[in-house]
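One chain of protein is taken out of this complex; the other chains stay put.
Here is chain A:
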Amino acid sequence: MNFDFTEEQSMLRDSVARYVQDSYDIETRRTIADSESGMSAAQWQTFAELGWLSVPFAEEHGGFGGGPVDTMLLMEEFGKGLVLEPYLATVLLFGGLLQRSGSDALAAEYLPKVIEGSCQGAFAYLERQSRFALNDVKTSATRDGESYRLSGEKVVVFNGANADALIVSARTSGEQYDADGISLFLVPANATGLEVKTYKQMDGQTVANITLDNVEVPAGALVGEAGAGMALVEPVVQSAIVALGAEALGIMAQLNAKTLEYTKTRKQFGVAIGSFQALQHRMVDTFMAYEQTKSLLYRAVCELEEGADSAPATIHALKVMVERAGKLIYGEAIQLHGGMGLTDELDIGHYAKRLMMINATFGNGDYHQGRFDELRCA
């Protein structure tokens, strides 16, 4: 039993923490969020130079060979700075799918480019009707000689506006809700028949709806086995949920620290508002919520690393806790800041909005609680 980080892991965490502190203040972030692409190419290049884009990839592809602990540390620090750059979309989802796919040619072609920062990626999985069901896929891929033809629509694609290449889930057989028959394809963003419509989210992220009108890709664009896409998607999404949990934990730490600080300095009735017991107990609750989230996150990371059978249930539990603790923590942070908490100028609201979008991503608390119940009460 050991909850210590290795020296390498501590160095990674410190380097991200220092960077976020020195080069990613709230004004920098605001400028990036307001820009058309919603990310900074210069920041991304620095991430590449610092080696962060290589963290989860195997050494054979030029990666750092890191595991869930390394990703956790990185994402937690990104959370503290509300980093907008598409680490989740490009490295963890696009890169994660390629790395696990067994499609060696594609991995060898794309992963080095991801690592050096010259390729932006996205995973286009969501459809307007699909909500949290990853298996609810209507987009179709039809075999046509040596190629496939893709038609359909993907929505709220993270980094969809900036991606050079996308991995798209499409149905090669079966019915709308079947888990079997879903295949993944690597589609260049400039493919004929692919159209991108971009819009912004409240957390500063720029996302896109993508329509595919008879887009032709070669058979070699298949990521993983035909019809077996879900077996590839599930573990990648599980890892992504844990990474989002780490990002959320970083945000919660900031919200709690800033709120605690505020209640010590804001005076009403001649005293610091933190001296009111009614507020003290609420801050004790948010402190405990943070600790509970951290514990489930560590539990999930360890089980993932160890390949434990219990990992899927633990990851559902983590996502439930992230939402429960997150809503409590951002709710109290806004409330205890009074009018100040309601302004766009203060960073509190921006942390809250990112937590809200994390809750919605890959299934909210209710959804994961339902899945957890299925596993535990069946």
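To be clear about the criterion, contacts are C-beta pairs under 8 Å (C-beta built on N, C-alpha and C of every residue); 3 or more make two chains touch, one makes a residue touch a chain; residues count from 1.
Definition applied: contacts and distances are computed from a predicted model.
Colleague: Have a look at "Branched-chain amino acid transport system ATP-binding protein", "Energy-coupling factor transporter transmembrane protein EcfT", "Dihydroorotase" or "Pimeloyl-CoA dehydrogenase large subunit" and point out the UniProt protein name belonging to the hidden chain.
Modeller: Record says "Pimeloyl-CoA dehydrogenase large subunit".
Colleague: Give the residue, chosen from A:D70, A:E85, A:D203 or A:E247, that touches the chain omitted from the document.
Modeller: A:D203
Colleague: Which chain A residues would touch the chain omitted from the figure, given the whole complex?
Modeller: Touch with the absent chain occurs at residues 126, 128-129, 131-133, 135-136, 153, 155-156, 176-177, 197, 199-203, 205, 209, 267-270, 273, 276, 278-279, 327, 331, 334-335, 338-339, 341-345, 349, 352-353, 356-357, 359-361, 364, 366-367, 369-370.
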